[in-house]
Each structure stands twice: as C-alpha cells, then as structure tokens.
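The full complex has more chains than appear here; those shown keep their coordinates.
Chain IDs A and B follow the sequence of writing; residue 1 opens each chain.
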Amino acid sequence: MPPADSKVGVTLPDVANQVGQNKIAVNFVWTLVTGFLVMFMQAGFAMVEAGLCRVKNANHTYMMNFFVYGCGLLAYWLIGFAIQMGGAAGNGNLGGLQSLSVEHHWFSTSWGIFGGSGMFLSGHTYDVGVMVIFLFEMVFMDTALTIVTGACAERWKFLAFAVSSVLMGAFTYPIYGNWAWGGGWLSQLGANLGLGKGYCDFAGSGVVHAVGGITALAVALIIGPRIGKFNRDGSSNAIIGHDISAVLIGCFILAFGWFGFNPGSTLGASAAGNLRIGSIAVNTMLAGCTGTFGAILYMWALKGKPDASMSGNGLLAGLVAITAPSGFVSTFGAAVIGLVAGGLVCLSCAFVENFMKVDDPVGAISVHGTNGLWGVISIGLFADGTSNYGGSWNGVTGSVTGIFYGGDGWAQLAAQLVGVSTLLGFLFTFSFLLNLILDFFIGQRVSAETEIAGLDIPEMGQLGYPEFVFRDEPSVLAHANEEYAVA
Amino acid sequence: MPPADSKVGVTLPDVANQVGQNKIAVNFVWTLVTGFLVMFMQAGFAMVEAGLCRVKNANHTYMMNFFVYGCGLLAYWLIGFAIQMGGAAGNGNLGGLQSLSVEHHWFSTSWGIFGGSGMFLSGHTYDVGVMVIFLFEMVFMDTALTIVTGACAERWKFLAFAVSSVLMGAFTYPIYGNWAWGGGWLSQLGANLGLGKGYCDFAGSGVVHAVGGITALAVALIIGPRIGKFNRDGSSNAIIGHDISAVLIGCFILAFGWFGFNPGSTLGASAAGNLRIGSIAVNTMLAGCTGTFGAILYMWALKGKPDASMSGNGLLAGLVAITAPSGFVSTFGAAVIGLVAGGLVCLSCAFVENFMKVDDPVGAISVHGTNGLWGVISIGLFADGTSNYGGSWNGVTGSVTGIFYGGDGWAQLAAQLVGVSTLLGFLFTFSFLLNLILDFFIGQRVSAETEIAGLDIPEMGQLGYPEFVFRDEPSVLAHANEEYAVA
C-alpha cells in the first residue's frame, strides 16, 4: 500500500499533467496489448490452414503463413501505411487530458483517394502515437494477407506468393483501408452525401476480412483448382486435411486474438465511449459461439454428426461477421449475426465448390469473404444507436443506427451497401488484374509434377515431418482433373 | 513526450472526472486482458487432454474441448450468469473515483440460494461493468466444464457430452458459484455465523476446479472405465497418450493463462488492495514450480526417472491448489502449498485408479478435484492476515487469517471446511443425479464397437491425423475387461 506521499507538490497543473500521462499510458497499453494479440493470430492462421492441407504440402503452407508476416510488414512499412493513413501529416492530440482514442481516420483527408506521407515512417519515428497506430494497423493488414494463402494453398508458387503478398500489402489493402479508415471517400459518405454516419466498419469485416476473402477468390480463380479436386464431369472430390489438432487449436488461437482485434479497435480505453470495450468483447465471444452452433447444427442435420473442420469454420465465420458491427450492436444482435454466419459459411462453401467450381482448400473465401460482407451489411440492420465514440466521429453527429432501430437506418444501410459494392466491384477487379499481370510475368502456379509430388521438397527443400510414415493418397485424386496433370 | 498542454481547463471537477475515467479504464483493461488469458486456457486443456488420449480418439477429444466453449457460453448467457450473479439488480459503483475492483459478490444477496435476474444479459447489455464481469465469469465457468471432458474422454458420447455440459453451465456451476461468489450463504458464513470472513476462495480452487473435478468423478462413475483399463482381477493397465508435445505445450498454455486466472481475480488494478496483483502472480508462479518439483521428485524416487505426464500434472496441481489462497498467502506459504500439491496429485492418481477403480485418462479428478479441495483448505492454514481487498469485504472487517497466523484462524478453517463438505456432499450428489437422469434418457456412453474402433470415425466422421500411419494397440487392452466389450 503506498503511503501518503509528502512529496506530492499538489498543484493542480502538476496533477492534471500526470492525469494526462496516465490517460495516454492506459490507452497505449490497451492498443499495444490488443495489437500483440492480433499479431499472434498469424500462428492461428498457420495452424488452421496447414492443418486443412495434405501432409505433402505442410512445410510449404506453414512457410507461406510464416513469411507473409515479413512480406506484409515490409510492404506496409515502405508504402502501405502512407497510402492508408498518410492523407494528412501530423497529429496534435496526445498532450494533457486529450485522447488518443477513437481515431480510426487518424490522419484525416476529405473525400480522398489515398494518402502519401510517411513512407517507411519517415518523419514519424519519434511520434509515439503514430508508432502505436502503425503497429496496430500493420497487424490488421497482415491478417488480410494471410487469408489468401489459405485459398491458394497446395499449388501456389512460393515466389509468386511472396510478390503477390508484397503488392497486396503495399497497394490493394491500403487503398480500401484509406477509403474506410484513412479518411477516404467511403468514410465521408455521411458528411458528403448524407448516408448515415458514412460507411462504418468497426474492426474490419470489410476492410480486413472481405478484402482478404475477395482477393483470395481472385487469386484462386487465376491459379485454378488443385489436381484431383474436380472430376471431368464437374463433380468434386473431398480432399481432407492432415491435422485436426492444428485446425482446432489454431481456431482457439484465432478466437483468443480476436479479443484484440475487436475490442482493441477502440484504440483506447479511457474515454466515455471506450468503456464499451467490455461489450465489444462479449459481442465477439457470443457471435463466435452462435456461429459454432450454427455450423454444427447444419452439419449434424446434413450428415448426422458434427464436422470438426466446419465447426472451426463456424466459429471463425461468427467472429468475422461480428467484426464490423461489434462496436455498434447489442448482445442479442451479436448472437443473431453469429448464428446467421454459422449457417452462411456452410452454404457458401457448398456454393463456391459446386456452383462456382472454385477450389478453396480451407474455406477462406466463405469464412472471410462471404461473412465479411455479411458483417458489413449487418451494421445497417442491427446497429442500435447507442454507441458513442466521440460526438462528431466520421464527420456526422449522432450514433450509428440500422433499420431495425429506426433513425437513419436506411441511409446507413445504403452506405454499407456502397462499401459492399466497392469490394465486389473495384477491389475484386483490382486484385484480379494485379495478380493476372503477376501470373504473366512470373507464373503463379507450380508445375503439375511438383503439385503431385507435394510442394515441400521442390519448393522448400524439406518435408514438414521428415521422420513420420504416411499412407498413400487415394488414387482418385491423382486421376481426377487430368487437364492439370498434363498441362 | 507530451508538451504541457495549454488546453487543460484545470478545474478540479474536470480533472477528477478524468481521474475516475482512468481508474475505470485501467481496471477494465486488467480484467479484460486477464479474462482473455483465461479463455486461451481452453487451448491448453484441449492439448493436455487429447495428448493424454490415444490417437484413435484424438479428433473426438479435441472436438469436446472445442465445443465445450460454445456449450458453456450459451448456457451461461441464457441461464447460468443470472443464477450465479443475479441476486440483486444493478450496480452504482462505476462513476467518478469509485472502483470496479474487488466485487466478487458484485450483485449482493444475503444468505441467498440463487439469483435470477439477467438471463441472456437482458437489461444489462449497456451496463459496461456487467459486460466486463460477464466475460470474466464466463471463462471461469468454462474452465470447470472442460475439466470433465478429460476424465470422461475416449468413451463419452458426443451428444451426451454436449447436453451434460450445457446443464453444468446452466445449473451445477452457477449454484455453487452463487453460494461462494454471488453473495450466497457460503460467503455470508462470516457475517451470519461468525466463521472468520466466511468461505473464501480467491480465484476458485473450489468454485472452478473442485466443482469441475468432482463433477468429473460423478460422470466418470456413471460411464465407467474404458475397455481395457481394468483386468478381471481388478488390476489396471497403463494406457498411454499419443502426444507428449501436446501435453507439455498445453501445460505451458495453462500456466500462461493462470496468470490471468489468479491475478485477474482482483477484478481491478487501481486500488490499494489490488496492488497485490504482483504478489498473486508470484505466488501462482511459485506454487506451479514447487508442484512440478513435488511430482518429479515423487516419480523419480518411485521409478528412477521423471515422468512427463506426471510432471505436467504436478505443475497443474500446484496451480490449482494456489488458486484459492493466492490472494491471501505469502510467497513461502505458496511454495509449501504447491509442494504438497505436487505429491498429493501422484498419491491421488494412484488412489483413484487402484482403490476407487475409477478410470480417469488424464488425472482430472486428482489435479482439479483433490487439489481444488486442498486449495480451499489451505486458506484456513496459511492465510497470513495481510490482504486488504476493501475493509468490509465479505461483510466482515479485518483480513483473512489461517490457523498458522493466529487471529480467527480456526473459525476461518471451519468456514473453508463447510465449503469442502458442501462440494463433496451437495455438489457431488447434484451432479451425479443430473447425469444419471441424462444417462437414462440419452445414454452417456458410446457402444463397445465404437470404443474399440476409436470414436473418431463413428462419432466425428474423420480421423484426427488421416494421413499418418500408426502402430497397433497392445492386444492386452482389447481383452481386459470384457464385460464392456460384450455389453
């Protein structure tokens, strides 16, 4: 117990100064610790994705998930952060009693397309607040990148993966990130066109997950399905992963990290609006739970038993969907959003495989793409008008409200749908063309010989588990879509 | 460095208001971050339990540990939290300088049996403090549930597990939780009967671990031992787990999460009494260490070498035992409590297997049940009378003191023993009957064919590691207790 301290000078300015220091300290601690949790999600993604792949590609899949952290950081440090957040230089809000919190559009631009200042953090290295934000934004960006490696696993050339990831971290992600969070035109739809509070995306169902899922779709279309996935008659074969323990432990790591992802997106703890961090955490937890239930009940009804992979994907789908609305909805809304997500991910996986004929080994397009869009839309439905992250946040007074809660619900829903359209239209096209060009220059896909043998030895020089003995693969896989085998 | 800020209005009420915000912020940050660590323990439990099971049941064991998180959350959200904490509505202690901290019995009742308000958090969704508490209490509850899946692994029907877990999260856990932490009669033993400070259980050796371990015993008795565990003459066979790496990494995850479990149970950081968080963390660390040493020395003396499984269980036993007393004892007391726990878990495992003839594949009954009770009792011995979590905490002034430190030690020990008796008497009976009824209606155990083949394909539809090649099991296991094989 600290004794009464005779040294306290007790002048009000002294005390006020320390109060401001404490405020900044607790906001920094919160934002950094939650950012660390988000960084740890990389390990979860690695385990889920590799666990759902075959053992002959284990080293390659783990290595893509490992190296994407380096690729993304390099690209974001050199270029991406400046594009996303560099619309206006400087910030003056760290002194005294003022708050770091709730500054998603921290460097504000007005109706902007992208920023530019701050490449490799030049000019900001001693700006303590920018450093905290950089760390937090960097790990979010990296989450988007690592989604793509899942959908393209077991056939993506390592060099192409690395270059594609650098380009995504430098350009694709930051452009949409600027529009939504960097003060760009989507965030100004409210102030400029009267669409509610403008496009809202609390922690990134759209900015992070839909961007990742849609880019995953674009690249998966370019590189095509794995040999053996589809038969000549168009029917598909199940290709099961090699390690359920990695899948489920990876899901727990992701669910753990999501408590950084969503609650941390307040970017602070000490401010009236930020007291909602507990609510955001509970919403996150609940949507993950109902997402799990949704997927388990769906699979149980369909197959008579639960399915481990889809259970995991149900959890993740619920978490993806609640990411955007987590700061704006009630616990009941969160539970409904998650339950829908749990069913949606099962339907979407079937749709992507059976109708679109796209091969996505881990379900990344459905988990992050489909449910990312669902999360963005759900704000326009379930936002309950009680959040209060600063009076004039997003340039419009008042709170975010969806159609189920009256107010300017329809206008808000319209803003959300503009975001969805931008993701499906612009972002998909941009990402597709970028990767098509890359495919032309260096080739995105490994050779058929490499793919059939497994990518580990030809691409990585070593097996994932060199001393273990494995079964032969079912021969059906080797003879299914021979067009790839002979290509 | 923040500059002196000319905008500081410097009126004392302004400053005081911000000071209150900062206090709530740091208390919320502490309680949420430590709660996240406790949630992550689910991954540790999954790895320890599955690692100690055979590979033919790996998927099933991982899936029980995965889904229990969803089952528990749903039950606790709908019913459990209201029973445990809903004895009185509302709270008024979040404003200004007041503290969130140290409110285990946050909604107070008086000599109550159980609460009822707040089902699916209705009425509390915008009460920021309740949301933080809900998250923290939910992950504690879930820890109790996941203990049972260990003792019942390799033979528990998945549907029965799910229903049993929902019932435990809705009723069994919250009832005792109310008595100890929700303002119920156990916590009032001091105020009402003069038994020290009443039943004390700082972070839940009793409320969480003994409840889990005793329920595990009840369900394990109902479903019976695994085929092959016991021979017709009553002797037992060792059935070794499939993955030591999972066991030991799981133990590290649990030890990491325990730094949330115990220190986080202050529910705050900014208050004189809560400065003890460092002491609680060191006590937790030390008891885990001496518990490990206790078990290793025991096994080394017995077998001439350390044993990985028992080393892990020694660590966990020390952590379980220090959970209740961690906030009340000195570092030296913590070390002694842990050392006793390390030996006790070895003795208890032998006792449960050889004398009670109960089959507990992971040692959950001994780790969490036996040592949970030891932890509760140890408060009555080692509490040193220096803790100060609010003067009138638990309705009695003064600090918690055990018999080794004089004061009202014997009265405190009596209160602790009332808790132990309640756990062994009421809680065991309640749990046993509840699961017996469940057994009658849906059957708790898989068929002998399913068990011998392994639960993964029949119950989950897929193996845990589909591409790996495994050795045959020793044939002795298939011929041991044939009464199960032919049942």
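Heads up, the rule we're going with is that a contact is a pair of C-beta atoms (placed from the backbone, for glycine too) under 8 Å apart; a residue touches a chain by one contact, two chains touch by 3 or more.
Just so it is clear, the structure is predicted and the values come from calculations on it, not from any experiment.
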(request) Please state how many copies of the single repeated sequence make up the complete complex in this structure file, given that 2 appear here. (result) 3
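The criterion applied here is as follows: only the chains that are shown with their structure count from here on.
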(request) Could you give the separation in Å between the centres of chain A and chain B, each centre being the mean of its C-alpha atoms? (result) 33
(request) Flag every residue of chain A that touches chain B in the complex, lowest number first. (result) 1-2, 12-13, 15-17, 19-24, 26-27, 29-30, 33, 37, 54-55, 94-98, 128, 240-245, 248-249, 251-253, 255-256, 259-260, 263, 269-272, 274-279, 281-282, 285-286, 288-290, 292-293, 296, 303, 305-309, 311-312, 315, 330-332, 335, 386, 468-471, 473
(message) Can you tell me which positions in chain B touch chain A when the two form their complex?
(response) 1-5, 7-8, 10, 12, 14-15, 18-19, 21-22, 24-26, 28-29, 32-33, 35-36, 39-40, 42-43, 46-47, 50, 58-59, 62-63, 65-67, 69-70, 73-74, 77, 94, 120-121, 125-126, 128-132, 134-135, 138, 158, 243, 246, 272-273, 275, 388, 459-469
